[in-house]
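A single protein chain has been removed from this complex, and every other one stays in its place.
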Amino acid sequence: MEGRKAGVQKRKRQFDTAMKYSLLFAALASILIVLMIGIFTFREALPAFRHIGIGKMLTEPVWRPGQEQFGILAMIAGSGLVTLGSVILGVPLALGCAIFLSEIAHPRIRALVKPCIELLAGIPSVVYGLFGMVVIVPMVRHIEVPGNTGFGLLSASIVLAVMILPTITSVSEHAIRSVPKEFREGSLAMGATRWETIQKVVLPTARSGIVSAVVLGLGRALGETIAMIMVIGNSVIVPAAANSNPLTIFLSRARTLTGNIAVEINYATGLHQNALFATGVILFVLIMIVNSSARYLMSRGGFKVQR
Amino acid sequence: MIEQTVMRALDFTLYYGDFKALNSINMEIPMNSITAIIGPSGCGKSSLIRSFNRMNDLIANMRTEGRILVDDEDIYSQDVVQLRRKVGMVFQRPNPFPKSIFDNVAYGPRIHGVRDRSRLAAIVEGSIRDAALWEEVRDDLDKSALSLSGGQQQRLCIARALAVEPEVILMDEPASALDPVATLKIEELMGKLKRKYTIVVVTHNMQQAARVSDYTAFMLTDPERSGNLIEFGRTSDIFTKPLDKRTEDYISGRFG
Amino acid sequence: MIEQTVMRALDFTLYYGDFKALNSINMEIPMNSITAIIGPSGCGKSSLIRSFNRMNDLIANMRTEGRILVDDEDIYSQDVVQLRRKVGMVFQRPNPFPKSIFDNVAYGPRIHGVRDRSRLAAIVEGSIRDAALWEEVRDDLDKSALSLSGGQQQRLCIARALAVEPEVILMDEPASALDPVATLKIEELMGKLKRKYTIVVVTHNMQQAARVSDYTAFMLTDPERSGNLIEFGRTSDIFTKPLDKRTEDYISGRFG
Amino acid sequence: MARETYEAEMNSLREEMLRLSRMTDRALASSIEILRDRLFEQGEKLIREDEEINLVCYHIEESCLNIIATQQPVAGDLRFIFATMQIAMELERIADYAKGIAVINRRISPGDHIKPLIDIPRMQHKAGEMLEMAIDAFLKCDIESARRIPSMDVEINLLYEQVYRELVTRVMENPRRIADAMLLTFAAHNLERVGDRVINICEKVVYLCTGDVVDMG
Amino acid sequence: MARETYEAEMNSLREEMLRLSRMTDRALASSIEILRDRLFEQGEKLIREDEEINLVCYHIEESCLNIIATQQPVAGDLRFIFATMQIAMELERIADYAKGIAVINRRISPGDHIKPLIDIPRMQHKAGEMLEMAIDAFLKCDIESARRIPSMDVEINLLYEQVYRELVTRVMENPRRIADAMLLTFAAHNLERVGDRVINICEKVVYLCTGDVVDMG
Partner (left out) sequence: MILRKIKQRLAFSTMWIACGMTVAILLVVIGYVIVKGFALINLDFFFTSPRGGLSGEGGISSTIIATVYLVITTLVFATPLGVGAGIFLVEYADNIRSRFAKKLVALARFGVETLAGVPSIIFGLFGYALFVSALHFGFSILSAALAGTCLVIPVIIRTTEEALKAVPDSYREASLAMGANKWETIWKVVLPSAIRGISTGIVLSAGRVVSETAIFYVTLGGSYRTPTSLMSSGRTMALHVYYLAMETRAFDKALATAAVLVVLIVVLNLIINSVSRWLST
């Protein structure tokens, strides 16, 4: 009896150990993937860096693979401007919405709107792209400016704004809601109005969470591919204002870093392919910087944010 | 028996929706004294104390009958902001804002329009002194309030409440989230504060009520689960010769 | 003075990394009695009680010196699974598994290889009875344990610990998360359990130690912040004529 | 009902009080037999046994202390413990008087008393009755009875006066036996004191039941 | 130091004890003056003032109860309160003896005493000294002194025996004044009892300081 028990115990212990090591392996898979990504993209990108030079790539505006000209300044400008545009359009809306949902809305309204916003986040980017093509582009086309086809930074910014709206809203709503109820009560109990409470206590407390929500949205905007391809026009030009109004720069067609890769990779060969991989590496570094700053902000604020 | 009353509940009844949480409470809070409210969980202690400064207004389906007078004036005919100035509140968990110690205490005066720097500084120092915290933080007024220990945070919250010069301070289980040493400090502080303020404190801890308070109110739910005031009197009487059998059973730990 | 000892700490010292949390503890736990461990926060009460069934093994940089004997055998020369069967544990917050009441109590026996249904049922009923919970749950054994109230959950956890037939039950602040009624129930239960088991209980609540225990151990940190056993004796002696000045000051609330 | 340990402790305290009161009662009764029938041996026994009563009394005091220290009673329970402690002290003192009478018996010259003992046993009888009633009132928390008992003391006092006067007269007739007379007076005085003690007990009972301090003496 | 309210309450309790002991001491001293110099008016005053002492004593008891009910003292503090309560009772009783002496004075036939009062004032002197020392020991928690005091009672007892024998002799000479003699004996007896009471106080002091119950009687 005792012997059998001991045997059972021993088997249990062995199984325990076996499981531990299998799980360790699973945990190491992700670093393996990262390593491989690093190795493969970098290996492919290396010839481009060597033959073209990273500085030249970053500063040359001309991208003509046929003539071995691989400057990506135009794409960087495109990505940057479209991201800026989307942030300008999307952030105020998202924050207003977040504050409304967490502080002002009746619980029933909140219960209705919150899933909608989650849904907005789940809709495939290709659908947004399509929507942009068939609805927004024609609308933008109505603006009377020479050369305006509707495809361009403005349409792309609008589409992108809608796409980052749910991310920013839900992350910052979470940040605002995780401000303890005690803070609100503390402020109200001293005779502050609700708005004063939101303004002076709630928002400052949630600040780092909100900022990181915005940065997270930024990262998402930079990485967006398909929808951008569909509405931005994909011309390799450094965007410029069409007339004296500097805002018309947003009517210019452009191309993003991501779009550049996606559009050309399937048929590129040789140095062209290497250059595309190099673009990928640069994009990757850019996004890593954005994301880690978001993470830093979040850890400093002490808020956990999902996704 | 009671000297001078600051607050007075008259047939005060409170509903959450259809549920009657408080049933016709009549009670007088004597000035410059500590009144403890004790009773089993759910008997409406928090509901009552939160009625005094209308913090219950935040609850959507809350409804009241009867009256509560503060300084002989119905609370519902006073401006809520002014009422809450007069009747401050300290909560169960210390809840300093994530600002500097100074800004925490200056929050109230600033809201109420004090801009002058030197006056603010004076108010802040005075309040922190009154809250028996000055010696510990005098050199760290710019540090974040969250860097303080739990007990210090709670005293900071008291200082914050004092800064708007209330007459009454309501405390809902102010020490239940603190360790025994910090609890003792808060209790001592309450003893000092009652010279200048009137204190109403809800506590689950009978010993605490016995230790700190001058008057004790005992509440209990009736068969319909509404809270009733069973007995109110000097603490020393309540704890040595309560009039009601239920009070006696409760304080000697024979039920909840 | 002590009848028969079940557990015995001999010069037991415990380090977390470089920090000495317990300093040379010598203590004997008498059989079929309740031993309370009291002391200010951070004095090592939890560290000590968690050493008795090697729950501290889970902490990576923990290291011990000296010995702890359970049934006159060093805990580190026993199989940890057997040790933990013999020395059960109940935690601060009630922590029933999110399973049915039955499965919660049957968990231990199943782990230890009991498969027979009727035997399981008998063990479960016996344990729940011993934990003074049977009357309240006899018809709801299939309900989720989480549907019980806090106090019932804690008694369920006690039943769960009893199901593996331990000799000793360690309790780390078993009632600190409960309301006063539930606390009282747990205290009464402890009084009953000591007829069959030996109980060691850590508590922050001096009154609780006074009420329930037969023996009391008072711990305190020395200047290096290591926990020391200051005094150990019959509870009635500790609370009426403690030998050590520090014990006296602590139990009369003069510090920590 | 919660707090079973506590209830148990309170009950055992009650029982010990009952035991102490029985012992005291018995000591008082036997002291007068001893004096009346000049039972020296039994007297020595009584003197020895007083030690035991003291021990029971100490023990009750200790229990009270332990209950207060460990169970933190309040209100009625606390008053009960206070009353118990004080009543135990009174009982112990009553037992002392009984012992005192035995000592007096030892010192009175052997043989018949200077006068036949009639009123003194009556005093004892009355005092014993009062004591029993008071203890009963204590255990039942019977305020009515506790308030009535003190009036019975009047009788004891009257008897005492009578004994005193009679003894004074006897001494004038027979000055040589003054010592014995004085000793007998002391014995009667002791019994008179018992009456006062019982009144004190009644005061405590009233206090216990109502929380009010009264002076019945 | 934490728990300031509590400390304050304990201190005021201590002060009241001091006050009570002073009052008792004074009552005792004046009772003998009254008896020696036949000061009837002052005697009446003393009898009236005893009421006040009783009140102080009740008040102390009440404070003890309140402190226990609201402050939950344990260990030394609890023992202090227990001791305080019991000592207050003893003091009250001592004051009663003083009052008793005043009452005796009232009943002794006017004019000179049957014998000159020399030993009785000495007894009082000794008892007063013991009382003061015991209270001092109590307040300072001085075990040494508390243990020494009871030996002083021997002297009082000797004086008492002497007074008693002397009075017995006088009565034989002058049987008509037996009543006065007996009353004087009672007065002396009261003083002897004071000595016993002080011993009780000392027992409580030892208990207070060490937690050990001792019998010094």
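Letters A, B, C, D and E mark the chains in the order given here, with residues in each chain numbered from 1 onward.
In this section, contacts are C-beta pairs under 8 Å (C-beta built on N, C-alpha and C of every residue); 3 or more make two chains touch, one makes a residue touch a chain.
Remember, it's a predicted structure, so these values are computed and weren't measured experimentally.
K.L.:
Which candidate, A:Val62, A:Leu120 or A:Ala242, sits in contact with the chain we can't see?
P.N.:
A:Leu120
K.L.:
Which of these, A:Val62, A:Leu84, A:Leu130 or A:Val238, touches the one chain of the complex that we don't see?
P.N.:
With A:Val62, A:Leu84, A:Leu130 or A:Val238 as choices, the missing chain is touched by A:Leu130.
K.L.:
Touching the hidden chain in the full complex, which residues of subunit C are there? Just list them.
P.N.:
These residues touch the chain not displayed: 53, 55, 58, 60, 80-82, 84-85, 88-89, 91, 93, 95, 97-99, 107-108, 111-112, 157, 160-161, 164.
K.L.:
If the hidden chain were put back, which residues of subunit A would touch it?
P.N.:
On the subunit A side, contact with the omitted chain comes from 12-13, 15-16, 19-20, 22-34, 36-37, 40-41, 43-44, 92-97, 99-101, 103-105, 113, 115-120, 122-131, 133-135, 162, 165, 169, 193-196, 198-199, 219, 222-223, 225-226, 229-230, 258, 261-262, 265-266, 276-277, 280, 283-284, 287-288, 291-292, 295, 306-307.
We adopt the following convention: only the chains that are shown with their structure count from here on.
K.L.:
Between subunit A and subunit D, how many steps is the shortest route if every step has to go to a touching chain?
P.N.:
2
K.L.:
Measuring centre to centre with C-alpha atoms, which chain is farthest from subunit D?
P.N.:
Measuring from the centre of subunit D, the most distant chain centre belongs to A.
K.L.:
As a quick test, compute the distance in whole Å between the mean CA positions of subunit A and subunit C.
P.N.:
Taking the average C-alpha coordinate of subunit A and of subunit C, the gap between them is 51 Å.
K.L.:
Counting only Cα atoms for the centres, state how far subunit D is from subunit E in Å.
P.N.:
Centre separation, subunit D to subunit E: 21 Å.
K.L.:
Would you pick out the residues of subunit A that each touch at least 2 other chains?
P.N.:
none
K.L.:
Would you pick out the residues of subunit C that each touch at least 2 other chains?
P.N.:
Answer for subunit C, listing residues that touch two or more other chains: 181, 184, 207, 210, 239-240, 253, 255.
K.L.:
Sort out which chains touch which and give me every pair.
P.N.:
Chain pairs that touch: A-B, A-C, B-C, B-D, B-E, C-D, C-E, D-E.
K.L.:
Quick check: in the complex, which residue numbers of subunit A touch subunit B?
P.N.:
Residue list for subunit A touching subunit B: 180, 182-183, 185-193, 196, 200-201, 204-205.
K.L.:
Under the touch definition given earlier, write down the residues of subunit E that touch subunit D in their complex.
P.N.:
Listed in rising order, the residues of subunit E that touch subunit D are 54, 58, 61-62, 64-65, 68-69, 72, 74-75, 78-79, 82, 85-86, 89, 164, 168, 171-172, 175-176, 178-179, 182, 185-186, 189, 213, 215.
K.L.:
What does subunit B use to touch subunit E in their complex?
P.N.:
By the definition above, subunit B touches subunit E via 181, 184-185, 187-188, 191, 207, 210-212, 235-236, 239-240.
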